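Some notes on the structure that comes next.
Complex shown without one protein chain; remaining protein chains in place.
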Amino acid sequence: MKCARPKLKGWKEIPEGGTIVEPGSSIQFDVSAWRVSRPVIDQAKCTKCGLCWIYCPDSAIEFKDGKYEPNMLYCKGCGICQKACAPKAIIMFKEGKK
Amino acid sequence: MSATFRTIKDVPKEEHLAPGHRLCAGCTVGTAMRQILKASGKDVAVITATGCLEVSTSYFPQSAWRVPWAHIAFENAAAVASGVEHAMRALNRKGKSDEKISVMAVGGDGGTFDIGLQALSGALERGDDLVYICYDNEAYMNTGIQRSSATPYGAATTTSPPGKLSIGQSTQKKDLIGIAIAHGVPYAATATPAYPFDLMNKVRKGLDVNGPALIHVLTPCPTGWRFDVSAGIELSKMAVLTGLWPLYEVVNGEVRLTVQVPRREPVTKYLQIQGRFRHLDEKTAGLIQKRADQIAAKFNLGPLRSQ
Partner (left out) sequence: MSTTRRSMSGNYAIAYAVKMADVDVIAAYPITPQTTIVEKLSEYVANGELDADYINVESEHSAMSACVGASLTGARVFTATSSQGLAFMHEVLFMASALRTPMVMANVNRALSAPLNIWNDHSDAMAERDSGWIQLWASSAQDALDLTIMAFKIGESERLPVMVNLDGFILSHTYEPIDLPNAEEVRKYIPSRPLTNRLSPKTAFSIGVVGPPEYYYEMKYQAVDAIEKSRSKIKDVYAEYEKIFGRGYRDVESYGIEDAEIALVTMGAMTGSARIVSEEMRAAGVKAGVISIRTFRPFPSEELLDLASGLKGIGIMDRATTPGGPSNPLFTDIASCLYGSSRVPLQGFVAGLGGRDITLDDFRMMFRETDRASKEGRGRSPIYVGLRE
């Protein structure tokens, strides 16, 4: 089996001084493999207090169409959101299990 | 100075710290920095000292920062920020640029209490118009949990291990706010991300005052303090509720408590969920309770909850 090596930029292509010219480009970095468990929000129980969102260390909880939802590309599964949820609308499920 | 952030609705939705950064799962520095940038908005240049936050947000070719950001070295964030601040001021005055931006320096406890203290003192003494944020996880976490002068009494780190002849860290945490106000700064405050509105209002005030401001933010570290990755915010809150981390601000020398604790929790509730304090005997835990009592007396916190 051949190991595929990504083509990395050469010194002429890297911006001067190693500057990163794309703000917020860490969104391309996949941290989902770090996760051992995932949060699931029961929207019926959610009171929209927003604490899960304001406490998330990974900017992984998104507020869309009037609902808070964790983005599984960025969630590291720490469970801070679950602990912060007073109405217990968030349940952590082990990854790999249904 | 009035509060800008009172409810969750006052908090801007924009994320200036992008996801995909490499801070450990459950690291409250991520939470704190998100809140700080929501308070500052995008027109801020952030100068970060070497440390956890820096290495995990700027790993080439990806950056988590959506604001102008620079890192130069470990001990000089305040001096670099001073250079940026003065340059912006000169360029504005000389009509070379009309861009108005605030300047923020961010360092960990090692980069602030220890190696960066001299540069910080210089910036505070000169009265440079910047906000210095110290995110304090109470040890050199980026190099693997070595003690700093911010490590609390009794805590185990890899260079203050408990043993036959040691209780762990044998010294008390340095008083950073005391050092800042001794420079006569117009604004200094403590904060912690479990109290987001308090933290964000303080950042806003620090940016709004003319001159230097220092915000000292306690950021529990699951890796170094050895607690469950879900417990960071809980610990951030418990530090306040025990009286060990009073939330206050000092405006032109006047001290004001910003979050009252009507019924204090015993320090054991804070200590027992952290592996770094697992070795403590009753006597040492008692000394830590005594310290919390002293802080409570100083800030007029409520009485200890009866057990």
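Chains here go by letter, A and B, matching the order in which they are written, and residues are numbered from 1 within each.
Going forward, a contact is a pair of C-beta atoms (placed from the backbone, for glycine too) under 8 Å apart; a residue touches a chain by one contact, two chains touch by 3 or more.
Just so we're clear, the structure is a prediction, and the values are computed from it rather than from any experiment.
Trainee: For the full complex, which residue in B:V11, B:C24 or B:A45 touches the chain that was left out?
Mentor: B:A45
Trainee: Counting contacts across the full complex, list the positions on chain A that touch the omitted chain.
Mentor: Counting only chain A, the missing chain is touched by 8-11, 14, 16-21, 23-24.
Trainee: Name, in rising order, the residues on chain B that touch the hidden chain in the full complex.
Mentor: Residue positions of chain B that touch the missing chain: 42-45, 47, 54-55, 58-61, 63, 65-73, 75-76, 78-84, 86-91, 93-94, 96-97, 99, 101, 118-119, 121-122, 125-126, 128.
The rule is simple: only the chains that are shown with their structure count from here on.
Trainee: From the mean C-alpha coordinate of chain A to that of chain B, what's the distance rounded to whole Å?
Mentor: That pair's centroid distance is 24 Å.
Trainee: Can you name the residues of chain A that touch chain B in the complex?
Mentor: Touching chain B from chain A are residues 9, 14, 18, 20, 22-31, 34-35, 49-51, 53-60, 63, 71, 73-74, 76-80, 82-84, 92.
Trainee: Looking at the complex, which residues from chain B come into contact with chain A?
Mentor: 8, 11, 13, 15, 17-23, 25-31, 34-35, 57-67, 193-194, 196, 222, 228-234
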